[in-house]
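Okay, here's the structure, questions in a sec.
The complex appears here without one of its protein chains, the remainder shown in place.
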């Protein structure tokens, strides 16, 4: 970390926990940096990356007015750092998380490396795990499901955006043991593809298009299955019992994600029971809004809110549940902040309203 | 029909079947008029509507260069007309279709009024039928499924766009008796909402949004169920046996529609069997393209093509099938032309390539 | 004002200036309400409108989480109100502004009613003025140009979005007496058309389109001309001396506006002189960013920033200056807050960073 930082920048220093974002040049790392920079308590002291070195982050992401220059991550200059958000690709994240943990830094990891409890499941979908010994230390960072453990965690494995929307839509049904089978059809804006420059993101090809991707092969499936199994009344049940059919699509907007979940229930569910179940489940949640009409993703854009709506279909007997989020916010980076708030003793909504 | 038509316009007269479009001010009627106008054989002689009277259609729809002026439909001035496309709302269409039939005019009706064979099913979803006596005369106009009957029909009930995409994606599985259960998650551009001016179509609200609509209540369901039952090996089976879970969403583009179908099969299906099944089903179809990768709707924009892709998911055992169309073209108006070609003895692709 | 307001809502009351938004159902009024609601000092006590009565504003505008119910504006229930934002159409605003002033309420008016100093100019473009006697009391609310008078004003006439972007782009040249002739070509997102439901805002017609509107007839012209004349070194000069060529276009995005200004200068201007002129002009401005590359409107989306860039064209001798804003924010509602901050003694950036 050796780029010169201006006096104006340093003036912002505050006295709260000192944080860095590792991998700030991607969409989610940059947003995490933005949210930390404007947070009233955390002090963002460095943003690191492998490209765009020494450029102020706000040059690369003009909307995120973060004046810090992008630096290389140097392990021997991390003294005094309390918190880190790691926004690396899968498999690349684990070694850096391990290095940060060795220095006592509490980490929110945005990758998939620590999301699964089962090493076997990880290896089935991703190959060998770079740091399996740390799996036990990690807590799954869907705040609404694991609040207590997150508060004390050294590693928080931030969920994927698809699992976030899907699990918040399904959790009340899962807890009630009502999910016999589920199809999740998810739609996401192009920001979900990240800072990737190819046919999938070129406006002339991605605009005015709807494209399914990773058919019958989406890595978010095991994460959803594992968490649904944990929620089920008979915990400890083999997650393999419920195979989730998950399918993602890219649609032509920037930020926004809708998980449409079609549940075959274990017994008939009436509209009134469903309404109460969802109202009760989220009554105390500051960031989950159970709404009376099907939500649009624009309603939660650039917020940490998830809007949830469920309906019983009398014609088919199925339950349909929708979860709407901003994939970059609640789906990733603002949920990371929500978790950091918990980890460092701040109100969960701090800097996020 | 009394607006003055210019000599230049009349000069186009050709000698082929003389056609009108009733209800040409809506999106689908206007497109049908455009396609008839540029068709090498049909002679479009009038476009009618209840608004925009005496304005050239090309003023209302500049992209569709149809110079004919919009007139009121006058039953006593229909002599010499051979064909009509009726683009009226549901229930409003039937009386006009009946009036046209009385004059011997062959009709492609874009409404739902004649799509269902079962009067009981119609009444369950739509209320009393205005002309039930004509139900027997009507043929369901999904060209690929009912080609032979369409050729001789007096009334062709053009399918809805959602059933078109869904049924083409599912037909090979239905014919093989493989569908035990199916969830259809459909996404459509804003043109699907029609020439309607409200929150659902305002760019500031519909752009950058994804919105499910008509949750657990979509009227396209019975049409899909009835046709899947007809395709099943044991024809005559009660369509009620298969309840289709159908859900529509609006996504921020103009034209395009994707039906993502998740099928629980009656027996395990392997990838190779699936590939052959779809290849065989559509080998001779000029407008159905079985593709090797998940299709995007942009690939079929402003064409009469439907792209179909199916995959077996080893993890869940389900089959996923996609149907991608342009909702205004193959989903509605160009399929109407495809049917008119058949009805009047022209090659099916005439004027559509 | 008689809709019941929940205890939760009332709990937000704070002790700062008590404000209302009159006309909160339109895009700009709703955003002003949102910004006041989340402001740390102002207390938003009522939102009024003529439609959507008794609905919480957050139902009509889900993104703006303002729980207050929309009420009718009742003049005899305004006791204790300190500030008002009036978001009415032109001509409808003036009588309400007058009524509020009689009660001692300080007003930011978003309409054009009080923007022009010259009654004759107003009458030329808009017809008879409803309250000409108040013209003298009003201050033009482009904060960066009239900061001192705004602080003490009873009526602040908030500028139009086009004049805001144009004047901030041109002010340094105007002050230096360099503008001999100017063409302003402005492009704006569809939110600029407001909560209007017709062809101009339907996604199928406005999306994928670029449309010039109000050709040779745009009412923002006199406002720009009057302010440029005020800025010129020889103040008091007849504004008619400089006729501004202004042209607006709608382009397919939601929020964002670019004013591209082509200036024939009174004498040759070199790049270096230009750079210094702009740097000096805005060095102390918290919300004007002079940038080194042509700005995109996305860089200022949902902020109160204006980005300005100017270049000398050696080939033609002209100066090109760009002003990029969010038309709903700096172009209207957040600038209203910036002015309210000044009027009530708060730091100008309060609640806007």
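For reference, chains read A, B and C in written order, and residue numbers begin at 1 within each chain.
By our rule, contacts are C-beta pairs under 8 Å (C-beta built on N, C-alpha and C of every residue); 3 or more make two chains touch, one makes a residue touch a chain.
Predicted, not measured: the structure shown is a model, and the values here were computed from it.
Only one of C:111, C:221, C:265 or C:303 touches the absent chain when the whole complex is considered: C:221. Across the interface with the omitted chain, subunit B contributes residues 38, 62-63, 208, 295-296, 298-299, 301-303, 353.
Taking the whole complex into account, subunit A touches the unshown chain at residues 27, 189-191, 195, 197-199, 201-204, 206-208, 252-255.
Residues touching the missing chain, restricted to subunit C, are 181, 183, 185, 187, 189, 205, 207-213, 215-216, 221, 243-245, 247, 249, 251-258, 260, 262, 264, 294-298, 301, 309, 311-318, 320, 322, 324 (touch as defined at the top).
Heads up, the rule we're going with is that only the chains that are shown with their structure count from here on.
Overlaying subunit A on subunit B by C-alpha atoms takes a rotation of 180 degrees, rounded in steps of 5.
Each chain gets a centre from the mean of its Cα atoms; for subunit A and subunit C, those two points are 37 Å apart.
Separating the CA-averaged centres of subunit A and subunit B is a span of 40 Å.
Once the centre of each chain is set as its mean CA position, subunit B and subunit C turn out to be 47 Å apart. The set of subunit B residues that touch two or more partner chains comprises 189, 207-208, 252-255.
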